[in-house]
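Of the protein chains in this complex, all but one are displayed in their positions.
Here the chain labels run A and B in written order, and each chain numbers its own residues starting at 1.
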Amino acid sequence: MSPLKITTRNAATGPVLEVTGDLDYASAGGLRELLPTLALRPGQRLVVDLAGLEFCDSSGITALIAARNHAHAARADVALAAVPGNTLRILRVVGLDQILPIHPDSETATRS
Amino acid sequence: MDIRRRNNVTVTGNPRGPAVVLAHGFGCDQNMWRLTVPALAEDYRVVLFDYVGSGRSDPSAFREDRYASLDGYARDAVEVCEALDLRDAVFVGHSVSAMTGVLAAGMAPERIGALVMVAPSPRYIDDEGYRGGFSAQDIDELLASLEANYLGWSAAMAPVIMGTPDRPELGEELRNSFCATDPDMARVFARTTFLSDSRDDLGKVKVPTLVLECAQDAIAPREVGAFVHRAVPGSELVTLEAVGHCPHLSAPEATNAAITAFLAGLR
Partner (left out) sequence: MCRSGRQPDPHEAGGNDAGNAAFAALLEDSAEELYETAPCGYLSTLMDGTIAKINATLLGWLGLERSAVVGRMRFTDLLTVGGRLYHETHFAPLLRMQGEIGGIALEIRGAEGVRIPVLVSSAVKYGGEGEPLLIRTTVFDARDRRSYEEELLRRKREAEAAREQAEAAREQAETDRVRLQEALATLQQSLLPDVLPDVPGLEAAAHYHTASPERLGGDFYDLFAVDGKRWAFFLGDVCGKGPQAAAVTSLTRYTLRAAALHDPDPVAALSTLNAVLHERYTGGDPRYCTAVFGLLEPDPATGQVAVRIAAGGHPPAVVLRADGRADFLPTPGGLLVGILSDPRFVSASTVLAPGDTLLLYTDGLTEARTGEDRATLYGDQALLGFAAGQAGKPARDVIRALTGLLDDFGDGLDDDTALLALGVPAHPAPDPVTKNAR
């Protein structure tokens, strides 16, 4: 059990959320509550950097979907970066790999 | 249930004589009759008991709802009579027990054949057209006094029932224990005694009744004695030259003489 920590930074493409720790039933609300506070302009890309993600359950998946919905509502894009193997496997099972662009790391994800 | 144990029943005197039940009032227990028993023992079968919540009764039998009315105490008296299968017994009740006797005689007319009411009062609080001698505030004060002595008891009234184990030095143990009761049970008895109003029950008495009053009684003044005498059909009133509320202790000879004369008249 590692506490969830989210750091926000701005790249040329738009905001980057660096998510570390566990994204689960107890903590996923933290990510979802953060979304409306992001300054996301049309055409930008919201990057969720999961390099430090240690665990993700279905609530975490929900938060990622909420991030996608939020970006699309702002007429922006969304992308995941550095998705750990376990989570990638789950994303594939649930078909989310088809609707969430996945990049090997945040550097490639923030390349416009 | 073993009523004899529950009410700490004592049977003494002449086993072939007519039964006389001596019932204590609020405050102490059957020891109050210690100067009365010798005067009756030769000719009468004398029955003494403690109401549940008093003396050496079984405290586990106490139910607040039952003893929140005088009926509960009257049922104790009736159940004692039933346990001993008494018929036509004379019920001698002191203070509140005089009214308990009235109620018990109504509940079990075959058991109780006559009443002696010692320092009775059917209602302690003044009412319209009636002077009982006390205000509701006075009764609250008594309850406060009970509270105050709850702690004061530590020396004077160390309650035997509150945990003193059975000990052989019975004489020593008896000291100070007559008036020792669990404070919660005493509070219920006090409220029931001093807040009840049994005036309407007096007219229902159908048995020969002796009303014994004291010339100067702070609890049951003479006008209350007169009220009881008027209200109980065919009753006899004797005024004792005694001060206080316990003539059987302060004026035992006169009290005993009045009781034995009444008993002799019943035969």
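In this text, a contact is a pair of C-beta atoms (placed from the backbone, for glycine too) under 8 Å apart; a residue touches a chain by one contact, two chains touch by 3 or more.
Just so it is clear, the model here is predicted, and its values are computed rather than measured.
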Shown chains touched by the chain that is not drawn here: A, B
Candidates B:44, B:62, B:134 or B:262 - the one touching the absent chain: B:134
Absent-chain contact - pick from A:65, A:88 or A:102: A:65
Footprint left on chain B by the chain that the document does not show: 25-28, 31-32, 34, 95, 134-135, 138-152, 154-157, 175-176, 178-179, 194, 216, 218-219, 243-246, 249-250
Touching residues (missing chain, whole complex) on chain A: 25, 32, 35-36, 57-59, 61-62, 65-66, 69-70, 73, 86, 93-96, 98-99
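Just so we're on the same page, only the chains that are shown with their structure count from here on.
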Whole-Å separation of chain centres (CA-atom averages), chain A against chain B: 86
